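Note that one protein chain is taken out, while the other chains of the complex remain in position.
In order of appearance the chains are A, B and C, and numbering begins at 1 in each one.
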Amino acid sequence: MDLDFSIPRLGEAKIKSPIQMSTTYGDNIANYVTDDEHILYDIEARPGMSLPDVPRELMLEKAGPRESIFFSPAHVHAGIVTCGGLCPGLNNVIRAIVRTMWFRYGVRRITGIQNGYRGFLPEYHIPTRELTPEVVDSIHTRGGTILGTSRGNGAIADVCDAISRMNLNILFTIGGDGTQKGAFLIAEEMERRGQKLSVIGVPKTIDNDLSFVQKTFGFETAVSKAVEAVSSAHIEAHDAINGIGLVKVMGRESGFIAAHTTLAMNDVNFTLIPELDFDLEGSNGLFAHLKARLERRHHAVILVAEGAGQELMAREQELPDGTDKSGNKLLGDIGLYLKTRIKHYFDAIDMEVSIKYIDPSYMIRSAPANPNDAIYCARLGSHAVHAAMSGRTRTLISQYNNHLVHIPMKMAISKRNSVDPESSLWRDVLEETHQPVLMKNGL
Amino acid sequence: MDLDFSIPRLGEAKIKSPIQMSTTYGDNIANYVTDDEHILYDIEARPGMSLPDVPRELMLEKAGPRESIFFSPAHVHAGIVTCGGLCPGLNNVIRAIVRTMWFRYGVRRITGIQNGYRGFLPEYHIPTRELTPEVVDSIHTRGGTILGTSRGNGAIADVCDAISRMNLNILFTIGGDGTQKGAFLIAEEMERRGQKLSVIGVPKTIDNDLSFVQKTFGFETAVSKAVEAVSSAHIEAHDAINGIGLVKVMGRESGFIAAHTTLAMNDVNFTLIPELDFDLEGSNGLFAHLKARLERRHHAVILVAEGAGQELMAREQELPDGTDKSGNKLLGDIGLYLKTRIKHYFDAIDMEVSIKYIDPSYMIRSAPANPNDAIYCARLGSHAVHAAMSGRTRTLISQYNNHLVHIPMKMAISKRNSVDPESSLWRDVLEETHQPVLMKNGL
Amino acid sequence: MDLDFSIPRLGEAKIKSPIQMSTTYGDNIANYVTDDEHILYDIEARPGMSLPDVPRELMLEKAGPRESIFFSPAHVHAGIVTCGGLCPGLNNVIRAIVRTMWFRYGVRRITGIQNGYRGFLPEYHIPTRELTPEVVDSIHTRGGTILGTSRGNGAIADVCDAISRMNLNILFTIGGDGTQKGAFLIAEEMERRGQKLSVIGVPKTIDNDLSFVQKTFGFETAVSKAVEAVSSAHIEAHDAINGIGLVKVMGRESGFIAAHTTLAMNDVNFTLIPELDFDLEGSNGLFAHLKARLERRHHAVILVAEGAGQELMAREQELPDGTDKSGNKLLGDIGLYLKTRIKHYFDAIDMEVSIKYIDPSYMIRSAPANPNDAIYCARLGSHAVHAAMSGRTRTLISQYNNHLVHIPMKMAISKRNSVDPESSLWRDVLEETHQPVLMKNGL
Partner (left out) sequence: MDLDFSIPRLGEAKIKSPIQMSTTYGDNIANYVTDDEHILYDIEARPGMSLPDVPRELMLEKAGPRESIFFSPAHVHAGIVTCGGLCPGLNNVIRAIVRTMWFRYGVRRITGIQNGYRGFLPEYHIPTRELTPEVVDSIHTRGGTILGTSRGNGAIADVCDAISRMNLNILFTIGGDGTQKGAFLIAEEMERRGQKLSVIGVPKTIDNDLSFVQKTFGFETAVSKAVEAVSSAHIEAHDAINGIGLVKVMGRESGFIAAHTTLAMNDVNFTLIPELDFDLEGSNGLFAHLKARLERRHHAVILVAEGAGQELMAREQELPDGTDKSGNKLLGDIGLYLKTRIKHYFDAIDMEVSIKYIDPSYMIRSAPANPNDAIYCARLGSHAVHAAMSGRTRTLISQYNNHLVHIPMKMAISKRNSVDPESSLWRDVLEETHQPVLMKNGL
């Protein structure tokens, strides 16, 4: 797919922003961001290379408050919806959106849609919730989302009908890949209906697997909590006879949490991720390497991303069929599968091992954001508001090359981000674990 | 069984203690504890009651350093062994024993037996580990036990042969009910063989279910960590549609962790413990009360001790046979069982629920001791040394009625401690959860 | 002063308690506590001693729900006031009182007096705050007190006038020594006026220095936080050249926090408490011992309670005059004093040292209660309600010999609790720090 970072707009921004900022540089007062300010997307360079003039669609538009805005604050009715699984920082984002709307733009009608897109569907009779600075004042100290969540997008037409009935002209969608696909379809449908709706997404994926989003909120907190589980697994493994600590972490299609957790803790001996298939049996399979490690050190820790080993389980017909309500393919439970298979392997060769399996997923998802994630969420939320008020739509707020930028939803939902086995990240994981570069036989 | 708190001794204590203390009260210098100092065991009283003179065997002997000791420090070779499952504080106890031995009594031969009693058995070829203040200096910042652990007592005769070969005259056994039963048998066998071995136990049971031990070390830390899991379950439950958070905690035969966690967190709606059977079906069963709770509040948290509901599973033939290596009856997995049964129940009545099951056991067991447990472990360890040096044997160190005392092993291993459903503890749990006093039909 | 633990009552309890409990033992349903149930206060014993019948006034009455109560719940208007410095757990106690009142007794008028006793005084125009289960639902996750606090008791007559105007018949006073003295005077004055007011105190002293209260709430949390400061001081000291970490913790008249922190962390080399005077100069003074320690190990940590060394500063006329609003004597700042004096000492002998001074007091006081303190606060709060409803007055709720009991305010405010230098606690501190038993010259 061709790259095109052009940002859709609802129309011309003609209204003076109520935010008082400077247009002068050097007066120690912050300035509006102009529509011309961009950063380069591709920053790789080689001496001697000739840089052609970079076309506009390959630049990333900077996010931030504009001097002129599209919506008159008095006429704005904004909705906020949180979808999919829990992730640290959801409440921080909600809080930042509400406070920026209220205090900076003077918007007074902000409605929380409860339990995801389902909250739009009349058959569920889910009430909405009015959001004010008082309501959101201290929600950031609590994990989860005060709006609740659910999976699935529902019928786009029904959602749009509800949006029309509510007279929303701005909708903030906090969610992952599936949610933003839904948001994109909603925005398109409203456009078809000739209604001005700004749809701005705040990308949420605890797995950090969204494209064009170098770091998703909640990811660092998730790694911090995963580190605790690995630390427990290490102690349990170390203190038993041939102890094996097995920890499963999130990561349906990408191994970012597993990789970062490995680097943070230094107690992991085998990191298994969806991006790299592996064998169990054979001289270069996991079992042989695990056995060698136990013979050498008498304990081992395995960290597995939930999406790893699906190819392996498929071969053994251990996979469920179908998808969940978010449209995600149902995964086989690689944690329980490995636990069982490892036990059988060592039983068969009559070697005593003690396996301790930890699945900390719910304890990770529901944690409150750590301070660094809290800052990030606060900035994502306020910049989402600036984008919406300026009339952008079908746009995500993202951090790229160290800047907060606008990303067209169309680009972000086109493919998933994953750990590149040839990257410095994975190289560092291998250096840390000392595991084989590839655990496949016959290579 | 009759109460008898008389403490066995190896012989007369004739040696002057190397610890310099005072024998004068009022000089601001701590005093030796005399063998006469006791506290009352039964302190319940009613006005007007006549207190008969309490016989010696119903008093608890105070622990602490004696002016005269039995062993000559230069001739002591002490062993330390840790057995059974991990528990916060094991390393703190080891550290305190080693430091008190070394710095207070000048003992220089202290040997760590590795991987539980198995470390005594020659067929396993497990090396021992010399323990010095340097080795144990910072081990208390780490969870688990540096000596490793295992389940089971092995053949007592073989263990005693090893003790004789090693010339141990003091053995510290850090472990639970089964471990102290083994320790008692070892002490008896050595006595039969005419060898002077002081066997001093430090009671370890994360479940807090040892008799005559009002609080076991690591219990508070365990509750702290369980609280985190319940907090996660509450958020997951609250933010989903009819969310049910289900948390399983330790407690094979007693519900202390579950009860205390309930009181600390105030997010639990149903606390299920081994001491109280319950029904699932019927108008006074868990399902009916859970359904009512969901209809009223749309979310619920269930906290279940691992030993709860075994009678229920037995009725449905869901129980495994046999025992583990510690001689504990194998338990059915009440967590997974409840998860499955609850799902089926709500599927059958076509009510959408979302169940999130958390089993934080390994993350609880392997945590380092919190400061209050750290203090307790330090004092248990040093008092264990005082008991051993004074020639006590077959004795546990315990806190009772706010004092550190000696408890005969024979008493402590005679029965288990459990939550009394008529106690103020359980009364407070019911007040907090608002759950029915009993969830049994036909009462 | 003679011991007398008789508990004052407002009159006969004739009303059936709305709490449904059992009067049968053995039915697995908790029972009411009868007025006859007591525990022994003095439990020290010696074999052969003859125990005379213990008179009623030397027994401690058990706290808990009574079958008959004094107040009709419909007529109760209860006030809650929090006084003095912050302490972990204040909100937990408030929450427990409100919930027990509301859910167990059906009381609907509960008023929070804000900013301590000052909230009663009309000249300050401080509004009261209605307390309901909704208001207190999640306050326990936050440190401090939602009612605010202040120092000082104000004019008793004015406070009593306000109580009469508000028609309070129950007043819960959460505070320390000074607060409970005030509470006692209020109760006496109201009695003189012929008005039925039950005054029930929940003893709060982060220093743990109240008599007849073996453990005050918040103390464990305070120690946990103090441990973090000591750990920092240790690292700062260790990593510098002749580094000296100096930490000041709370403890105006008692060294309990300092002593427990020392035992929990094992990084302290000198623990200085108010109970033991010490010299700076001379061959047995702090400076000489500190110098020796630095020469030997190149780093040292000193932990000082805020009330330590006052005699020393008085000798050097470094003490302020007067008292604070709580009537506490103004203390000299022993932390800054030691920092300065130590620096001068080593400057004078031309020895390079690096002093890092940490005063974590406010970070300790404002922490939320840890789980064990949370449980304790919950139980103190609910038992305070039971005591009030039963018509007790001038009574504190306390834990003694492992039971929750009633203590007459008169006894508790008669003297302060302090660290006994001859106790096992202080003995363990000396063993841990290896500091001299006494640091006074010429003994």
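The rule is short, and it goes like this: a contact is a pair of C-beta atoms (placed from the backbone, for glycine too) under 8 Å apart; a residue touches a chain by one contact, two chains touch by 3 or more.
Here the structure is a predicted model, which means the values were calculated and not measured.
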* Give the residue, chosen from A:Thr132, A:Ser164, A:Ser283 or A:Asn401, that touches the chain omitted from the document. => A:Asn401
* **Residue in contact with the excluded chain [from C:Leu131, C:Leu168 or C:Ala229]** => C:Ala229
* Structure fact -> Which of C:Arg109, C:Lys181, C:Lys204 or C:Arg365 touches the missing chain? It is C:Arg365
* Contact residue for the chain not shown (choose from A:Leu3, A:Ala314, A:Leu330 or A:Val437) -> A:Val437
* Structure fact -> Logged for chain C, residues touching the omitted partner chain are 86, 115, 118, 142-145, 148-150, 228-229, 231-233, 235-236, 238-241, 356-360, 362-363, 365-367
* Structure fact -> Had the left-out chain been drawn, it would touch chain A at residues 21-22, 25-31, 33, 36-40, 43-54, 56, 59, 64-65, 100, 103-104, 140, 214, 220, 223-224, 227, 260-261, 263-266, 276, 370-372, 374-375, 378-379, 382, 401-404, 421-424, 426-428, 430-432, 434, 437-438
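Here is the rule we use: only the chains that are shown with their structure count from here on.
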* To do: When you average C-alpha coordinates per chain, which one falls nearest the overall C-alpha average? Tell me, please.
  => B
* To do: Could you please state the distance in Å, as a whole number, between where the Cα atoms of chain B are centred and where those of chain C are centred?
  => 29
* Asked: How many Å are there between the centre of chain A and the centre of chain B, using C-alpha atoms for each centre?
  -> 42
* Multi-partner residues of chain A (at least 2 other chains) -> none
